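Just one protein chain is left out here, and the rest sit where they should.
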Amino acid sequence: MSSSVGNRLKVQLFGQSHSRGLGVVIDGLPAGEEIDLARVVEFLRRRMGGRNAYSTKRAELDMPEILSGIVDNKTCGAPLCAIFENTNTRGSDYDELRAVPRPSHADYVAFVKHRGHNDVSGGGHFSGRLTLPLCFAGAVCLQLLERRGVTVDAHIHSIAGIMDEPFDGLPVNGDFPTVNKDAGEKMISSIETAAAEGDSVGGVVECGAWGLPAGLGGPIFDNIESRLAYGLFAIPAVKGVEFGAGFASAGMRGSRYNDPFYMDQGAVKTKTNNSGGVLGGISNGMPVLFRTAFKPTPSISLPQESVNLVTGRDATLNVKGRHDPCIVPRAVPCVIATAAIVIFDIVLEGV
Amino acid sequence: MSSSVGNRLKVQLFGQSHSRGLGVVIDGLPAGEEIDLARVVEFLRRRMGGRNAYSTKRAELDMPEILSGIVDNKTCGAPLCAIFENTNTRGSDYDELRAVPRPSHADYVAFVKHRGHNDVSGGGHFSGRLTLPLCFAGAVCLQLLERRGVTVDAHIHSIAGIMDEPFDGLPVNGDFPTVNKDAGEKMISSIETAAAEGDSVGGVVECGAWGLPAGLGGPIFDNIESRLAYGLFAIPAVKGVEFGAGFASAGMRGSRYNDPFYMDQGAVKTKTNNSGGVLGGISNGMPVLFRTAFKPTPSISLPQESVNLVTGRDATLNVKGRHDPCIVPRAVPCVIATAAIVIFDIVLEGV
Amino acid sequence: MSSSVGNRLKVQLFGQSHSRGLGVVIDGLPAGEEIDLARVVEFLRRRMGGRNAYSTKRAELDMPEILSGIVDNKTCGAPLCAIFENTNTRGSDYDELRAVPRPSHADYVAFVKHRGHNDVSGGGHFSGRLTLPLCFAGAVCLQLLERRGVTVDAHIHSIAGIMDEPFDGLPVNGDFPTVNKDAGEKMISSIETAAAEGDSVGGVVECGAWGLPAGLGGPIFDNIESRLAYGLFAIPAVKGVEFGAGFASAGMRGSRYNDPFYMDQGAVKTKTNNSGGVLGGISNGMPVLFRTAFKPTPSISLPQESVNLVTGRDATLNVKGRHDPCIVPRAVPCVIATAAIVIFDIVLEGV
Partner (left out) sequence: MSSSVGNRLKVQLFGQSHSRGLGVVIDGLPAGEEIDLARVVEFLRRRMGGRNAYSTKRAELDMPEILSGIVDNKTCGAPLCAIFENTNTRGSDYDELRAVPRPSHADYVAFVKHRGHNDVSGGGHFSGRLTLPLCFAGAVCLQLLERRGVTVDAHIHSIAGIMDEPFDGLPVNGDFPTVNKDAGEKMISSIETAAAEGDSVGGVVECGAWGLPAGLGGPIFDNIESRLAYGLFAIPAVKGVEFGAGFASAGMRGSRYNDPFYMDQGAVKTKTNNSGGVLGGISNGMPVLFRTAFKPTPSISLPQESVNLVTGRDATLNVKGRHDPCIVPRAVPCVIATAAIVIFDIVLEGV
């Protein structure tokens, strides 16, 4: 029942899809860190919709306003608060949803949890729009991590079953970040086909962190995998998280799975990275690698079976409004941002 | 860097594989709850090794001693502390590991994190033996959940790629809990083959919670999936967690994935359960279902490539000692216990 | 290193004295609670300066802007964010303080903690202005407490050694809340005398909560007194907190101190309330009563001995700028607000 995360770094999100504003408070940032806001805005652009066939038509400028925490472009040790105005809202699209919840969307549970007092408009606090301040916080953490020699990046691992090539951490920025361009075009094509049919598709985002020293994190609870998974499942539509070989490791033999150690110019490394950079909950000095599964967008324009919460009868739902036929491209910066926040929190704790 | 978990219910584990004792403190249990210790011990028996081909030879009695928190078989509102003695220890087996870490085991990172001061013997605090007090805490929570109409159970979903049948929550207790006995026997056979070759295998545990009302949990952080994943990744050897259709949902269309709502005698239900009982981080009244991937046991008797941390040179490792060729059967109660702890914590918070 | 407080209810403050804005995020409010913003603003007026001899000349309108969490005047279950603009700022007054810290003010420690990167202007994040969003959060909690039959109020117990009469909880609102008007006038006179001499005075605020059931709170840590004290010491200038008979109890005999129980129409009550409504960290059904000591305002216009952090030499400081000669009258709503936040958090946990 909380919209905050972090041990040393506390990130508190607030706002609803159609509230006056939304934003984030980041408490615990070290003082004296320069923040390049232009680069933050550039990162936010990666999750912006409204520019192509696979995103919604909603296109707000999404410029952050810094209320506190930064003086002369540097953090001052006080909590950083950034807010975004909600200007382009179309609340009337959601009138029907007050009574008839969208299948596999949060409408029904929000109604139950808040006994009908939840903000229905645009999904309220459950809206994907809350990932905007999340990405802001992540973009800030990315800069602080970079200054400490750590990079975090991600690519689209698959959409609708179409796979990208393996990811080595080299930048694949852009609206549709795949290593292999052809694979990317096939994915886009599959999204467009689904969209044309009033349907949606899901996908997998693969993300990694390079440059972490060995010894971060800890055993049992509060380990790196637990904390990353905790953050990642907070992104709307995530249904699975795996590290290194992940679920595939369940079908492997130990002799094949185990990552052999070797000395590389005085440093301990492993020849493979099936462990995804984490052993016993602690970083081992190899890249931390994980994949996050996104379900297909629940809002589709095909008619769906639902119920009317007012009449207590079965009902058919025709969803109006603007929705992405696939949220995976816009989810990539959300995964990066979440990872950056969690990892910077872990870095602040130190070895 | 913490061995505790929970918001309303705090579960603090302590102990090392070969320390004088290990145990758990459970803070926040409601007062006046009867605890049937015989049933707790029966549950602990499910994770006990030493009785068949696929478990280690180590066989301790593992009887909990209740230090506090229970008076006349009932909780008294004070923290419940249960301890276990470590009697059957064979520390000398681990001498070599002080210098040469086992691949894909926590030896190396524990050494780095604690600058050589970690308890090497038996894996120290990183040992699977720490799941004993974890299971104790889970067994207590299971009883309190049952009293509130909630059951939590699990089966072996797959081992070494051999799949069990779908799980409907009917009890599949026993040392090797599969729905389909033939599938179970094939799994045991694959474990025995790997063991005979000095190797190990992994698998997947599927777990569910039945009887939860809609409205538990919350949006964004502290949602049900985040909290369960946080707990589950703390179990040694877990490399992936997925809910409902999980990673498979990434390849599905929305029209196929979305769970249609319908009215069932006044209650809102869904015809399918691809969401695994969780929408927007909140329970929707359907069973909460998830799978947890376990890597193959890292300790294998085949020779492995490693490094010598003292000499700084490459080294070959031959692991001695007793190790399960597959930890999945003993992991089943660990998954149930973790889920019971996290879910009872969420139940205590209420809708 | 945190600007947030609370277990069930998380209150996160942000902003600096002269940043673009400041505000608060309140996470965990129950949904469906009507918030009367006019009454919130009325409460904020109680901490407003600029209207008399004993307050600073700074007079901003201090109208909250609600960014999120309220729909149609009711909480919607999402975090409530309220912000305030900073319009009337006079940063140049503080130039000298960058090098020469004010005695008994936070200037020096903020400089050390943040290695010179702290926001000096107006005291930055350490400014008493941060009590504005604190009072906003408290005013919201007061309304929710009132709806549950709990009232929280306070009076000026003493200023400069001049004592008010005992407090029975009847409202003593107003700019200068004393039970006895004559005592209040003497206090005002002592403040004016000190101000005329370029000096300042301190005082004590006494606060109580009426209507709490017995059984709230808990033993050892997280008890009512610990949590209230934790919150109260976060108000600038607080140097002491005591409950019931407080420090005076140290000089009493048990036979005189102990509060005799008696039955009052089926309810257990005590004849005296030296315990201040708290036994063993838990409410006993009597009013929760405590006093908070405020030191004299550190910013005085008399010349003071200090050091120059740039030159590393002793220096004489002449503080310019506008400062209250006594912050106690404006501290009254801050104490009430803090108590309301902490007590509502405890009420949400329940017995």
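A, B and C are the chain letters, set down in written order, and residue numbers restart from 1 in every chain.
Quick note on the criterion: a contact is a pair of C-beta atoms (placed from the backbone, for glycine too) under 8 Å apart; a residue touches a chain by one contact, two chains touch by 3 or more.
Not measured: the values here are computed from a predicted model.
Taking the complete complex into account, B:124 is the one of B:124, B:203 or B:251 that touches the chain left out.
The omitted chain makes contact with chain B at the following residues, 1-4, 8, 10, 12-16, 19-23, 25, 27-28, 31-32, 65-69, 71, 74-81, 83, 110, 113-119, 124-125. Across the interface with the omitted chain, chain C contributes residues 1-5, 13, 101, 103-106, 108-110, 112-113, 125-126, 130, 158-161, 194, 199-204, 214-215, 217-223, 225-227, 229-231, 233-234, 236, 238-247, 249-255, 257-263, 266, 268, 270-271, 274-276, 279-284, 291, 293-300, 302, 304-307, 309, 312-314, 349, 351.
One rule holds in what follows: only the chains that are shown with their structure count from here on.
Closest to the protein's overall CA centre, chain by chain, comes A.
Averaged C-alpha coordinates give centres for chain A and chain C that are 38 Å from one another. Between chain B and chain C the centroid-to-centroid distance comes to 46 Å (mean Cα coordinates, whole Å). Residue positions of chain C with contacts to 2 or more other chains are 78.
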